[in-house]
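Here it is: the structure, laid out below.
The complex appears here without one of its protein chains, the remainder shown in place.
== chain A ==
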Amino acid sequence: MELVQIQRRLVDYTKSLFMEGFLDAQFLQLQQLQDDSNPDFVFEVVSLFFEDSEKLLNELTIALDQPNVDFKKLDSHVHQLKGSSSSIGAQRVKNACIAFRNYCDVQNIEGCLTCLQQVKQECYLVKNKFETLFRLEQQIMASGGSVPTIELGF
């Protein structure tokens, strides 16, 4: 495929992610921090996020399986997840975490379970999106081009 086309596809894809609310402004900040001295910054951060989130989601699943649910522990895990997701700009994950925290505050187990499902879902979705994004970027780099900066037309 033509470099320009791939670049355009990348730009359109990124824009769509913003439009759909998967990403927010924070992600752009991350991209800004990537430069020649730090070429894979975004990739590293995102990968770290997914490792982190997997661990946290496992912990959450185990915690909610207990007969006596420790809401404090639950809350602290969700807080972590919320922090991480907001740091990289994963907006939908962050919003799902906020909802999760509300249910934790009122100690509603049913609600928590539902939210957990939702968080997992959102993580999974955004992971896919990122993977696509990174694949496109790699393609561009492989073709010798540079990743275009997002033109903000919206």
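Operating definition for what follows: a contact is a pair of C-beta atoms (placed from the backbone, for glycine too) under 8 Å apart; a residue touches a chain by one contact, two chains touch by 3 or more; residues count from 1.
As a convention for this text, contacts and distances are computed from a predicted model.
When the unshown chain is looked up in UniProt, the name that turns up among "Elongator complex protein 6", "Tubulin epsilon and delta complex 1", "AP-2 complex subunit alpha" or "Ethylene receptor" is "Ethylene receptor". Among A:Phe49, A:Tyr103 or A:Phe130, the one in contact with the hidden chain is A:Phe49.
Looking at chain A, the residues touching the absent chain are 24-26, 28-30, 32-35, 37-38, 41, 44-45, 48-49, 52, 75-76, 79-80, 83-89, 149, 152.
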